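Every protein chain but one is kept in place in this view of the complex.
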Amino acid sequence: MPKTRVGVFVCHCGNNIGGVVRVPDVVEYARTLPNVTYAEDNLYTCSEEGLSSIKDQIAKEGLNRIVVASCTPRTHEPLFKKACEEAGLNKYLFEFVNIREHCSWVHMHDPAMATQKAKELVRMGVAKAVHLEPQEEFESDVFPAALVIGGGVAGMSAALALANQGIQVHLVEREQELGGLIRGVQTLFPTEQDTDELLRPLAERVKAHPQISVFLGSEVESVSGFIGDFDVSVRTDGEVEGLRVGTIVVATGAEELKPVGLYRYGELPNVVTQLEFEEQFKSGGDVPRSVAIINCVGARIPQRTYCGRFCCATAIKNAIWMMERDPEARVYVLHRDVMAYGVEIEEFYQRAMELGVRFLRYDVESPPEVLGEDRAKAVKVQHQLMGKEVTLPVDMVVLTTPLVARDDNGKLSKMLKVPLGSEGFFLEAHLKLRPIEFSTDGVYVCGAARYPSNIPESVSQAYAAAAKASIPIREGLVRVEAITAVCDERTCSACGNCVEACPFGAVELQQGRFGRTAYVNTALCKGCGCCVAACPSGAMQQRGFSDRQVLSMIGALAEVMTGGVE
Amino acid sequence: METQSVLVIGGGIAGIQASIDLANMGFEVYLVEETPSIGGRMAQLDKTFPTNDCAMCILAPKMIECAGHERVHLLTYCDVVELDGTAGDFRVTVRRKPRYVDVEKCTGCGDCAQKCPRRVPDEFNVGLAKRKAAYLPFPQAVPRKMTIDAQSCLYLTKGRCRVCEETCQAGAIDFEQQEELVELEVGAIVLATGFDPFDPGSLKEYGYGGIDNVITGLEYERLICASGPTGGHLKRPSDGQVPRVIAFIQCVGSRDVNYQPYCSSVCCMHATKEAILANEHYPELKSFIFYTDMRAVGKQFQEYIIRAREEYGVGYIRSRPGKITENEETGNPVVWYDETIYSDAGDPERRVASMEVDLVVLCQALVPHSVHAETAEKLGLILDGSGFVSIGDRLFRPVDTSVPGIFACGFCQGPQDIPDSVIQASAAAARVAEILAKKSKELEHA
Amino acid sequence: MQDKLQEVVRKLLAEGAVEYFIGYCQSSQPHRAVPCFVSDESEVEKLVWGPLCGQNLSKYVLRANELEGKVGILLKGCDTRAIVELIKQHQIERDKIVAIGVPCQGQVDGRKLEKALGVSLEQVTNVEDAGDGFLVTVGEETKKVPKEEVLLDKCFRCKHPYAFPYDVTLGEVVPFTIEADVGEYAAVEELEALPIEERRAFWRKQFERCIRCNACREACYACYCKECLFDRKMPRWLAAPPLLSENEMYHLIRAVHLAGRCIDCGECQRVCPVNIPLGSLYRKIQKDVAELFDYEAGMEMDTVPPLVNFELDDQDPFL
Partner (left out) sequence: MVSSSDSLGNGFEPKILVFACNWCSYAGADLAGVSRLQMPPNCRVVRVMCSARVRPEFVITALSKGLDGVLVLGCHPGDCHYSEGNYFTRRRGLLLRKLLEYVGIEPERFQVRWVSASEGAKFAETVERVTEQIRALGPNRPRSEVLPTEPGDK
């Protein structure tokens, strides 16, 4: 192993650093540090001159560690690492010292102390640099096929979006035909087009697509592996087929809540859910003249706190449908808040009112009551605005219920090692910025499996999931920055702390050459170091942030206080 | 897979996400942003619902990732002037406005801004603070390059000063800089021009502009933000006092035939978040939210409302105030509204009530971004009645505009929150990949 | 009890159910019982059971990992907590062990006994359990010493998993109870009550004496790491000479490593040649782990260790 030769480059940043910190002193000091064989200052180390000087000195002085003392690594590190690489030095042999944001800019009135601090920071940086090691970034191939679980609108859209990029897609649907939940729906918000007219061509395009293989009446039985290389077995009536895919999209949808016990549902024949209402009239049949629609049935209550998101729109859609068929009809919508968010739903809401749909707000404390012996004959409700109790004669009561998570989500979530939220829907990596990804790479979610969403929203999510699922396949490999954890199998005692501590399920105990030890799946490791800190023996380490490197920084600082060093 | 190019217009969270996804898919991306930095509206937010995590904490890494991506080419302080061609080969002319700063040399140190004598209202802090004519729009700006604003620079307007030039050690100031036109050839375009806050001044009854202590949601956002003009200390305009009672008024200009008929979708949650933040900063503080319908329809939103009610004592009043007046002595706004009271018999009755508070926050409507209409026109896009990009097939092509090869995501195609914008951004990327894949196939066959 | 033990072990060996058995036998000095390994029926009568068997034998079961077959081991209730942790921490498979549970009525602390008798242990020829006290024979005379005077500290807070799945028990194994007016963490609370500078002084005095012989580590059932952090060369955490600062570091780091692992077996303190009250250090860790994270080592088989686990509503003084 060649002698360690550290080169230190201290930046004036114009007078941003130089105006406070005595840069030449820092350079002088750097020259006295162990293993430092070269040091210089630059007006701007990030300028062309600065960068080429780094490259020249790597060649001339045979430097094999580079320390730059300037601004923040969060913006400039890539620049300097690139320069090292261009000079043929592994970019992980570079260390950044921040003497601008963390020094000159915050100690502007104390040049002496600022200079002293800059020296110590450089000392710490050099101490770490000495222990830096060249790293190879982990790369693994991605098998060029994707699995889509669920053949509803979301699943079909995701499959097409992937296949149209030329990616091989396996689409697994539990039912005997494609279409999912909305097969029962007669018209779709907001276009009010007939569902079958929309669904059939979509399903045909999927079935006919050369890049898509459709598995009907099938279920995913097991999944193993990780991003780029999943092994999936799919069971189709008895037969099990093994598939190999690089990424997976979950589009298993959800189901309508059947509100047994609420508003005498299940007891009276003419008390039905929205879906049952649509199924009933899809095939024709007389539409009752007087209907009460009750919203938020089984939703936004202590037992089920969430809002069904689009069920208000569904209620409005069906109310309009009835009014348009029979302007004489009396349609009441009993609601709590009308969730007519955005442009279209609000328009819809206004139109319904113009058409004469009567919207009555009820209070969750005093909910409506369904009256009648063997059939629902009337609905009694406390009218909020009129401030009195009214009784509405009706021929039918339609209950608007939210979508609920499928019971077997749990099974799938274990298989895929992805979490479920409290409501039983799949839980994304980040509610805000990673809404259709999981912390486990290579698996994505869209549609009602994630949360109730209408068709346009589900389709958007499906495309988004397709985009994410296509990226590793298009790149052909997954690449991971070499700050990942690595376990020294010779000294690991397999206590399992690391396994518990890893947020990404990247660490497992495995039987290996040295018996049972921890093993890091680099493809899944995100380089947080949770597992490293949890390892009592120090067998687990993090590239670029090893105990050795951090300790040497601590020691370097301690030395300043205790050792006779200047 | 041969590389093709894509133009993304708008550097907010939607544009950033679309650019990152497209670049990761292997496309060369040109991201055009009219202001000097990417980041958009999200950068102005303090925290975000329903997780309350700090907007900058989650946005900054995305901005850096985007700008640092080898296949993303940032064109900040630029706008689109002309477009022709069709899906697969558009030709776009982009105008680069002069920054009067050589970005190659500029280190973003800010010396020029410190020395610059000219102070003007700071857009990033919606006018609540001043910036210099030579400026960085906000501390985490990407790219970290200074800009000299020609409208206010003394030298450029009055022909004297040039202090920045003497100050800049890097010699980056360049008053010779001219506007340049950049010609791009791209296969597809993603529009993500976002929103502007609607100016509630036109709703005279709410007294915005007249009553000091009536402010807008975005102003409030900057006041409560740790990196805002008051360092996160909530000071009301009239006397810098910390308010004890705040009223948030919803649907200001939204769901209103005289202004915007549509629902802006995010304000209910936004107001709830602001009320929670106020209470977190000052536990004694009490907030009331005057609303029409509490439209909390997203994941974990209802739970957020419940927390606001139960943990932070936020009061929700279902009523649309008729007017806001000012108490002359105290400078306190007085909110006039209908309330429902219940008689002993439990019979409700509506009557006019008033509430004197220390501060009123108007949760104004959000409207399509001002220059968005021109841009749309240049691109030949059809807009809907409210000025949003209209979508041909709402159901199955939710990000396709009326022009093939041009896609729209985020607020410019309809009111939506950050998660939905991020989703649409990725969706747009997927559509681009589809049509360009088809295109390249056709080329092969040809 | 002892006969029953020998009978059971004889049977296990005869059937080849275990390759050897880990128990106690009389040492050369009558006042001590020491660990012994019995692999042949002929040696079985060496096995003893009595009030001098305070030592925790659990660490020895780790040897079973090198064996084809199983090992048998005699377990007091308190020792089973170590076994539970060793299984949780993947150091041994439950089915490698044949666990023989022994009802325990408390164990003698040699140092306390010396004090109580005022004579050196060497002169003690026999100790027997007599319910509320121990019958101790010195020379010709046998006298009864009340238990509360001579029990090991841990016996005053005897607790162990009721549900531990012994393979055989020599009678009903339940926690031993004794009237004692000392709180569970008395020693710790005493120190906590001192002004901070006195605490510093106290511990400095203790750590100053440490000669870093590593006996505490060697005796600790939880110190099973293939390579101890302190033995690593790259990086070397501790400088060689036993300086106060380095000793302090040694003991504090050990304390952290034992969070959620220490089961209060007292071996470290027993073996310490310079009598550092290590018990008081590790009891502190146990107290805090219990109070902060509601976790006790070795009590349940399916709980996650406290420092690699969290609750969203853990206390948070760090805002």
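Order as written gives the chain letters A, B and C; numbering starts at 1 within each chain.
Keep this in mind: a residue touches a chain if its C-beta (ideal position, glycine included) is under 8 Å from a C-beta of that chain, and two chains touch if they have at least 3 such contacts.
As the structure is a computational prediction, the values presented were derived from the model and not from experiment.
Chemist: What shown chains come into contact with the chain that's not displayed?
Modeler: Contacts of the omitted chain with visible chains: A, B, C.
Chemist: Can you work out which residue in A:V10, A:V357 or A:M553 touches the chain that's missing from view?
Modeler: The single option touching the absent chain is A:M553.
Chemist: Which of these touches the unseen chain: A:A59, A:V106 or A:M386?
Modeler: Once the missing chain is taken into account, the touching residue is A:V106.
Chemist: Residues on subunit B that touch the omitted chain in the whole complex?
Modeler: Spelled out for subunit B, the touching residues are 46, 51-58, 60-61, 110, 139-140, 225-227, 231-232.
Chemist: Identify the residues of subunit A touching the omitted chain, counting contacts across the whole complex.
Modeler: 72-74, 98, 100-103, 105-110, 112-114, 116-117, 120-121, 124, 127, 131, 429-430, 439, 483, 501, 503-504, 526-530, 532-534, 542, 545, 547-548, 550-566
Chemist: Where does subunit C touch the missing chain, residue by residue?
Modeler: Those residues of subunit C that touch the unshown chain are 188, 191-192, 196-204, 229, 233-239, 241, 243-246, 248-249, 252-253, 255-256, 259, 281, 284-285, 288-289, 292-293, 306-310, 312, 314-319.
Keep in mind that, in the parts below, only the chains that are shown with their structure count from here on.
Chemist: What is the distance, in whole Å, between the centres of subunit B and subunit C, each centre taken as the mean of its C-alpha atoms?
Modeler: 63
Chemist: Based only on mean CA positions, could you tell me how far subunit A sits from subunit C in angstrom?
Modeler: About 47 Å separates the centre of subunit A from that of subunit C.
Chemist: Taking the mean of the C-alpha atoms as each chain's centre, how many Å separate subunit A from subunit B?
Modeler: 23
Chemist: If I count partner chains per residue in subunit A, which residues reach a count of at least 2?
Modeler: Answer for subunit A, listing residues that touch two or more other chains: there are none.
Chemist: Which parts of subunit B, given as residue numbers and ranges, touch two or more other chains?
Modeler: Expected reply: no residues.
Chemist: What residues on subunit A touch subunit C, complex-wise?
Modeler: 490-498, 500-501, 509, 516, 534, 536-539, 547-548, 551-552
Chemist: Going by the contact rule at the top, pick out the subunit B residues touching subunit A in the complex.
Modeler: For subunit B paired with subunit A, touching residues are 1, 13, 17, 21, 24-26, 48, 50-51, 53, 58-59, 62, 64, 68, 105, 107, 109, 111, 144, 168-170, 255, 261-263, 265, 293-303, 306, 340, 347-350, 384, 386, 388, 394-399, 414-416, 418-420, 422-431, 433-434, 437-438, 441.
Chemist: Quick check: in the complex, which residue numbers of subunit C touch subunit A?
Modeler: 88-91, 224-229, 232, 234-235, 237, 257, 304-305, 307-309
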